[in-house]
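Only one structure is covered here, and it is reproduced in the block below.
Partial view: only certain chains, each at its native spot in the assembly.
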Amino acid sequence: MMEYTARQIADILNGDLEGDPEIKIKGFSKIEEGKEGTISFIANPKYFKYIHSTKASVVLVSRDFKTENGINTTLIRVNDAYQAFAKLLALQNNNKLNTTGVSSKATIKENAKAGKNVLIDDYVYIGKHAVIGDNVKILPHSYIGDNVTIGQDTILHPGIKIYNNCTIGQNCVIHAGVVIGSDGFGFAPQTNNNYQKIPQIGNVIIEDNVEIGANTCIDRATIGSTIIRKGVKLDNLIQIAHNCEIGENTVIAAQVGIAGSTKIGKECMIGGQSGFVGHLEIADRVKIAAQSGISSSIKKPGQVVQGAPAFEFNRYQKAYVCFRKLPDLYDKLNELEHEIKKIKKETD
Amino acid sequence: MMEYTARQIADILNGDLEGDPEIKIKGFSKIEEGKEGTISFIANPKYFKYIHSTKASVVLVSRDFKTENGINTTLIRVNDAYQAFAKLLALQNNNKLNTTGVSSKATIKENAKAGKNVLIDDYVYIGKHAVIGDNVKILPHSYIGDNVTIGQDTILHPGIKIYNNCTIGQNCVIHAGVVIGSDGFGFAPQTNNNYQKIPQIGNVIIEDNVEIGANTCIDRATIGSTIIRKGVKLDNLIQIAHNCEIGENTVIAAQVGIAGSTKIGKECMIGGQSGFVGHLEIADRVKIAAQSGISSSIKKPGQVVQGAPAFEFNRYQKAYVCFRKLPDLYDKLNELEHEIKKIKKETD
């Protein structure tokens, strides 16, 4: 990171400075591990307490952040501390991939096409008739099947496997070990108790600006397409089955599993390790607590649910409080039963 | 797809035609997205409603499918609409891998043997003394360890890792990113709170006609073998630990985890994200609802369970209905307590 003064950073972020405008910043830190010469931020209230003890020289906070006596660090007030910090990180990101070129150790099959400024690194395999857009970066060991298209500015990290006939949009980031286009899990039971495989002749379509976490799997459709709409963010180790559709800007945390043909709306937020049975429809802006089990469609936009099977969040929370007290409830019930017997005897 | 008439398709499937025998079909569609010139099917009752609105020219239905007025599409009645559709898909599957040959960019170590008509694609590594059967297809980036044997007609999709000494049967399909034969998770606690690794000197045996989904992991046995019996179907991202055995024709959905030495019977159906503790025995034809936790053996063949820990399915369903009403139950209990106090006062 180049060196900046607090004043320069405040200017970049349109922030208001409280403290020493000349203090110098040459790195980033987490608030609880702040060091002199670094800038940090506080957005989550869990971390407010560190404002007094942090050794970070500058801390980004929101405009309405309440300060009391005894803050030794310089503050820069901004509209959204997390976003502002992200902006600084992006300015300084030295983790970017700047190399381009097509390795002589890569395989490019006949009739495949690559655009300008691409990186196709060692041991990459690109199948027949594949189309690789401008500025695409494909890191080592990735497999791009026949007829796959990859939109411009997309990054494929190492060891990704994209089966034949799938399409990936522009400006996507796909992490190591991701599998796109594996066969859907479809088998027709036979009379002798074994199964006949249902051919999976569809594909997967990933739209623009999608990020897909490491080792996540997205199966191809039986017929038609499994579709990940633009702006979707998928974390690691997620399972998306054949013929699913995930709506625009929906965010899905790690290890979620979605069974076949389920359609999820726009701007949903889905907690880690949740599971969905197949053939459901989930409305827009639905929020699903971690580890929930969704066994029926959710029609109301914006609904918040929890549980397995899931129901309305607040009702779940109340029911679970009662669950924790169930042994007491049992004791009380037995006591009341005893009381009633006594009363009956007395009133006989 | 070649073009067929409805009559030709009815003949192929031994079906009964209702409607226009001359209508032409040149593709497949899902019932809810049916287009003119395509054939679709209805098997799941959830989709019955689409029979009136679909634009598919022909729809496969079961022989007892009830029709009312206003169906504009041609029907073909068959014994099993899903199987019949699968048969058509298989006839038309243009997704098949037809290439063969051994790439000059593959590694084949000394004393490895390959049968007739194999595909060993770029960047494949085949270890010493490995035996690859006739018609086997190994796509790019797969690793086949020393002494591994792979039965004829098996397909290995890209990026599969099979450790030394494992065996794979005939006619299997293994998807991208699968790991077979990684060490079992065995460590003996030491007096200083750390662990000594238990060597895992066994292997994995996959029998014939097994399908394994993307990024699934099957650990080798400590001693002896982890065994996947013939006809088993495993979905994506499943964990099967050391010394497990999965019985014939059992079907396991995505993200299930099975701990060490657990044995599962034949023809079981195991819902997604379920987990099993180690050293259990599960009888044949057991059905386990998604997200269940199996903490003790299930001895009764055909039992259906749910919950974590799991118990009998219908009892679980009833208990969960009560769980949802727990806050009301609490209120009622408090009310009764109050009533009893009043009565006691009055009868004093």
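Letters are used for the chains, namely A and B, taken in the order the chains are written, and counting of residues starts over at 1 for each.
Definition applied: contacts are C-beta pairs under 8 Å (C-beta built on N, C-alpha and C of every residue); 3 or more make two chains touch, one makes a residue touch a chain.
Please read all numbers here as calculations on a predicted model, not as lab measurements.
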With 2 identical chains placed here, what is the total number of copies in the full complex of this structure file? 3
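What we mean here is this: only the chains that are shown with their structure count from here on.
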List the centre-to-centre spacing of chain A and chain B in whole Å, with centres computed as mean CA coordinates. 25
Would you tell me which residues of chain A are touching chain B in their complex? 107, 123, 125, 141, 143, 159, 161, 163-165, 177, 179, 182-183, 185-188, 193-201, 215, 217, 219, 222-224, 237, 239, 241, 243, 255, 257, 259, 273, 275, 277, 279, 293, 295, 308-309, 311, 315, 318-319, 322-323, 325-326, 329, 332-333, 336, 339-340, 343, 346-347
Which of the residues in chain B come into contact with chain A in the complex? 28-30, 33, 44, 46, 80, 82-83, 85-86, 89-90, 92-95, 105, 121-123, 139-141, 157-159, 173, 175-177, 209, 211, 213-215, 231, 233, 235-237, 248-249, 251, 253-255, 266-267, 272-273, 290-291, 320, 323-327, 329-330, 333, 336-337, 340, 343-344, 347
